[in-house]
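This report refers to the structure that appears directly beneath it.
With one protein chain removed, the remaining protein chains of the complex are shown where they sit.
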């Protein structure tokens, strides 16, 4: 048995590490490359009904502590992406997660239907939380538990047997309450968190926001503690598997998310800060860790930092 | 004329740099020390009706990109703090901002009244946004625009001629809308942002959150882009002066907040990452910058990154 | 961090032609030949450009007008501020007895390569081609360099014809066969160079272009079909081995949405 294998909503990932949506996610070939690097599942760029070119550049702005991104949901459209997914599936046995978004609640359902008419991904991920299209779409749906739940329901109604993960944002009073609403509406998994904010950086010489979109979602090392806490809160509140995402670049980062309650761990910005080797490096570390602790799977670590369990097993 | 002087709600600060609440803010002597280091105003630790010891330690956890804190509003109570404020005022001419909090909406009004019965600070800052007492008080009031407005009203009713700044959190769908509600309720200034999240870090060996309170507010360099964006949004939405706070350690950080629309700039974690010299260093930089740009005050820089103004003055 | 944005004033502008200029900028970063930088025109956009030369305190980029961004850039004057970040990608190997083959604006990165080879005392031959004289940057400089042979399709300067016509001559004229062929220019030219190098069993490194947004390997925009290689990180200079895994040569490249335009009848997957 592969000790790193995890199951998310009935789907087996050979490693808990998941390529997060929006990173190297536009083509079958780039997804394949990440799968070969050691990812246990790969997520496509979020796709909508129509092709979008996204915002002008700069769309991505690294700074010392993370990254701002305002790609603006550039994507070839679900129809095209269905072709890429099919090609990926022909070339790799790693599960592929298809990420979709809509400009309106109804569009989420349509996007799911259009995609699933052409291809059957291992999971569908519903991105209700993109923080960098506010000027165009208004607030992310994920700020509103009821809207997130309605979207979950609409997508579930079209998803048939394909399990549905809902991708949440921290930018709300309680992410756990939004997760609960989505769970009640039928979500099979929660992905948390999307990039945070959005944030802004200004060049003082030209006195302008640097991103063409002015603001962009904050990701990378800066948000790791926020992701750990989000996963912790969700794990306490809903019994769904969590794809914990945010700020993972080092092996210990992934371990923290698992101890907080994540079943799988998404990596986005870490592909930049840690290189594509990030997947292999964390896989080896986790395998060694299990070995050293005498564990045969990650099950015993999942959520192990929560008091109820940790008090039995570990004292200071 | 001192080119760095700014006016916040009728109060002149000799420098835009403000010691943020909760940092070196428990005693007259430590506030005095920060004033001597170059702060243009100093804020006390947030005080409530009763003395509080705060959470057990670790209460403060630096990591590579910022700091988590869960002091838990340790404070000697407003009565004691009134004495410290009076002593500070006897020893320094720098304006002192008294920060207060309440466990209930009504307590905010009472805390303001009790404090003002004893002493007259230059400003009153209403902390509706502490992110690390959630287990005790529930969600910060700042997540709810209506509650924040009610508290603003209650404090204003007791504040007499002392201007009131409301300190907001980013952890809500729209900080600008909360600011707007507070402005309508009579706020004289907005302080933004409080620490973010909260966040959590877990030690994988002992499988526990490191902070005794499990979660703590995220501050420092990691949140600078979030603070810049918050100030930008508030400046576009309400005409109040803003004490822009979050992640400032380098001179350019302060400048970014001013260009985004802040009148004054709060520094908390920067006292750790940059040392107490941070105030003097940024003051010199700003004075040099004004000199080099041929400006006689910070007025021309305030909000200058906003399109309407910047398009007149600056092309790429 | 070099990947974060910094704005700098333009120090000097050299107008080679109305539509072709070199910008001299403060050296806030060090680039290897073939590496590129992202240039931000505040309020407009940000686009990739190769570094075409450097000095102790300056770096140069050479820009040809092809669309809205490059046209706006060519209107910039000394003192205007540009954002700069990088360098991105991997450059050419510095090899004695290199054969440089450039087409049009592709001669820009080769200019920095020639500079570095000269600095290290390494011999090279540089075949610099363009459709017409007006498309050749640094014409005067190239004409003075004895290692350079010029070609224009219309014969307006140098030998008439494409650089490929100079290929056999170049092989004959150099005392030893080139130890590395370095090419930059339009993709059909590059594929022809690749083919020729394969025929002569010569190692080759070629500079390709794809639509780029991030330059740091995240957005996925520049990933090549087949191997999934990211041109902005593992390229833009590719070796023969790197080119082999790629299945999209000859196809119209993916645009800013990530979609590949419908294949025109002429193009075929090799």
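To keep things simple, chains are lettered A, B and C as they appear, and every chain counts its residues starting from 1.
Just so we're on the same page, contacts are C-beta pairs under 8 Å (C-beta built on N, C-alpha and C of every residue); 3 or more make two chains touch, one makes a residue touch a chain.
In this text, all values refer to a predicted model and were calculated from it rather than measured experimentally.
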item: Omitted-chain contact residue, chosen from B:24, B:49, B:112 or B:262; value: B:24
item: Footprint left on chain B by the chain that the document does not show; value: 22-34, 45, 51-54, 56-64, 67, 69, 71, 74-77, 80, 201, 203, 205-206, 208, 210, 212, 268-269, 271-272, 276
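Just so it is clear, only the chains that are shown with their structure count from here on.
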item: Separation of mean Cα positions, chain C and chain B [Å, integer]; value: 50
item: Chain A: positions in contact with at least two other chains; value: 63-64, 201, 206, 208
item: Residues of chain C whose C-beta touches two or more other chains; value: 40, 42-44, 81
